[in-house]
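Excluded from the complex is one protein chain; the other protein chains are retained at their positions.
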Amino acid sequence: MTTKKFRPDVDAPEWKGGHTPYDILKEGTIALAIVLALVIVLAVVFGSPDEKAITLKAWSTADPVDFATTAFSELNGTSTTASYGAPYNHNGPSQQIGPLQLEKWVGVRIPLNTATDFVINPLKALPNEPALDADLVHYQSASSSTRARWFNAYAKGATNMKYRHGTVVVNATGAGPVPVMINDLTTMARSGALDQDLVGGNDFFTTDYTESLLFLSDGQYLANVATEQHLAGDQWGMMNETGNYPGQAWLWLYAFWYQVAPFNNSGNGDALVWGVMMLLSLILLFVPFIPGLRSIPRRLRIYRLIWREHYRDSGGA
Amino acid sequence: MIALSFFAAILPLNTLGHYIHWHFIYISVANFTVVILMIVTFVAALFLPFPGRRRRKENK
Partner (left out) sequence: MSSEEIDRQWTTRLRRKVAGKLPPEKLLPDTQPSYVASWIYVFGVATLAALGVVIGTGCILALRGPQWWHGSSYGHFVNSLHLWSVEVFMFSMVIHLWGKFAMAAWRGGRMLTWMTGVVLFLASVATCFTGYAIQSNFDSQWITTQAKDGINATGAGAYFNVLNFGQMLMWHIVLMPLVLVLITGMHILLVRAKGVVPPFEDDLVPAAKITRVSE
């Protein structure tokens, strides 16, 4: 026996009472049988959701104006991905918590140039397009000020962009080869060729969908479908699932921070939320060592219900 | 085919979700049901009598 002071929230008394027979393997087997039965019933009754993935083909077919607008933003470097910063490029501010700029310090590890990777290279891959090839050469040999002039001209016309008879219609004079590039990329997307090009690149086998997913998420279409399904960030979306299925309800606290200030209106919102969640996780991990926090169970006295039989028998002894 | 239709869900939940909106809290009925079930299960586990009391008394 030690002579140290007994700390009720840290130490446990030695059990000098009785023991009862206990079949651990039988308990495990019964638990497995019950859980399996419950899971089978739930699966048979409710099934599981499977909303089909949205391809670039589906997107550009359903909403060619949104696709073409997004394609233009990839070309002129104004899309979310183009101006993201690390880990994709150096074009945007990285998120930080005070002096900690982890995103920036780790740097660009998944290098992407949206103009080249999402627009120019896929167009170059199209065979037997001499007029397009000439336009691409014209574009790539132009100075940055010339391109800026083209972009301004196209942007002005793009506010009234229409899609008619298989063509992106933008009333823009002085936009150089930009209208042809955007229109041809839209046609390429509607054929399904862009999906394959962004995933396959120059390889036969690949399982990396980074480029297609970033392109898709730069548009409004994906977000509109998600909002309809109540999956958006301001709808506590991280917790939710498509349809009426339960989602990741355990992400409630993570989703909560995105609904309140300063997280919901800060440019560093994601970094702040992760910082808070990591801190709370560490607190949970080290509860046994934190005075006050580790006393809560004893003060809450829920344990009186759990061990009521023991207390009843001991108190009456 | 009968064999394949056997695996189809009886009550698939694929219709557009129902949501409860209260101030800034916005939770799906499905998730809310899960959370309520968890709380009810926890409380029930605390209060429901556990079998084998006589055997435990005999072994004290």
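Read from first to last, the chains carry the letters A and B; within each, the first residue is number 1.
Assume a residue touches a chain if its C-beta (ideal position, glycine included) is under 8 Å from a C-beta of that chain, and two chains touch if they have at least 3 such contacts.
Nothing here was measured: the structure is a model prediction, and the numbers come from that model.
For the omitted chain, the shown partners it touches in the full complex are A, B.
Not every partner is drawn; the one left out touches subunit A at residues 1-2, 4-6, 8-25, 27-28, 31-32, 34-36, 38-40, 42-44, 46-54, 86-87, 94-95, 102-103, 105-110, 206-210, 213-214, 216-217, 222, 225-226, 231, 233, 237-238, 241-242, 246, 248-251, 268, 270-271, 273-274, 281, 284-289, 294, 296-298, 300, 302-303, 305-307, 309-311, 314-315. Mapped onto subunit B, the footprint of the missing chain covers residues 4-9, 34, 37-38, 41-42, 44-46, 48, 50, 52-53, 56, 59-60.
We adopt the following convention: only the chains that are shown with their structure count from here on.
Chain centres here are Cα means. That of subunit A falls 28 Å from that of subunit B.
Here subunit A touches subunit B in the complex through residues 17-21, 43-49, 228-230, 235-236, 239-247, 249, 252, 259-260, 302, 305-306, 309, 313, going by the rule given at the top.
Those residues of subunit B that touch subunit A in the complex are listed here as 8-19, 24-31, 33-35, 46-47, 50, 52-53, 55-57, 59-60.
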